[in-house]
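Structure in C-alpha cells, see below.
One protein chain omitted, others in place.
Moving on to subunit A:
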Amino acid sequence: MIVLHYAAGSPHSASVRITLAEKGLDWTGHPLDLSRFEQHAPDYLDIAPSGLVPVLEHDGRRLSEAFFILLYLDEVYPDPPLGGSDPGERYRVHKWGKYVETHIAPHLGIVRWAALGGAAGPEQAQGFARLPHERRALWERAAAGFDADQVAVSRRALLAAVDRLAADLAEGEWLAGPALTLADVVACPHVRQLPALGIPLPQAVQDWCDRFSQRDSARALEGEVELLPVLGPEPGRWG
C-alpha cells in the first residue's frame, strides 16, 4: 500500500502525485495545509523531522526527497518506464533531478516568498523551534524577510535556469529524450510557477510547460492552489 503525505501548492508534492498517476498506481493521501503551517505540527514532524513535504510510505518504509521518491517508484513500478531509455537519457534525468533540487527549488522558494509577501508570526515561530538547525535558520531568515541582494541573486539564478531548460529543449520536446521522463516531472511543477513571479519563459520552455500541463496526470491537479509563500530546500552555501 502507498500512502503519500503531500500538500497543494507544493511543486515537490505535485511531481510525486503526477508520477503516481502516470503509472496508474492507487494511493492514500494525507493532505497538509501549508497556508496553516501544518507541516510544522508535532504530529507531522514525527513523520518528517525536517518538516518537508512530500513523504511516501510504502511497505512499512518511509521515504523523503521528492526526486528520490520518483526514482524509487520508477524502480519498483517500471511500467510505464519514466527513468529514461538508455544510460545517456538516464544521466540527463539525474542531472535535472539534481539541478531542480539544488538550484531551481531553493531559489524559487526565496523569490516566491518575497513576491507573495510571505510572513510568519509568533505562532509560526513556535513551529520553527521544532525544526532541525538548518531548516529553522532558513525559516527565520524568511520570517525576517530575505534581503534585496539575496532576492536578486535568486532571481538571476532562475533566469539562468530558464536558459538551461531552453538549451536542452532545443534538442527535442522533452528534457531527457524523445519521450516524457522523470526529468520533466521533477522540473515542470516548479518551472511553470515562474511567469506568475515575473520571470518570463522563452517560447520553447512555455511550449514544454503547456505540453506537460495538458497530460491527464497534470490536469488532475488543476484548480488547486498553485502558489503559496513556502520555502524550498536550503540554497547552496559555498559555490
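Heads up, the rule we're going with is that contacts are C-beta pairs under 8 Å (C-beta built on N, C-alpha and C of every residue); 3 or more make two chains touch, one makes a residue touch a chain; residues count from 1.
The working rule: contacts and distances are computed from a predicted model.
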| task | Report the protein name recorded by UniProt for the chain absent from the figure; options are "Integral membrane protein", "DNA-binding NarL/FixJ family response regulator", "Glycosyltransferase RgtA/B/C/D-like domain-containing protein" or "Glutathione S-transferase family protein". | result | "Glutathione S-transferase family protein"
| task | In the full complex, which bits of subunit A touch the chain not displayed? Write them out. | result | 59, 61, 63-65, 68-69, 71-72, 75-76, 87-88, 90-91, 94-95, 97-99, 101-102, 133-134, 153, 156-157, 160, 233-234, 236-239
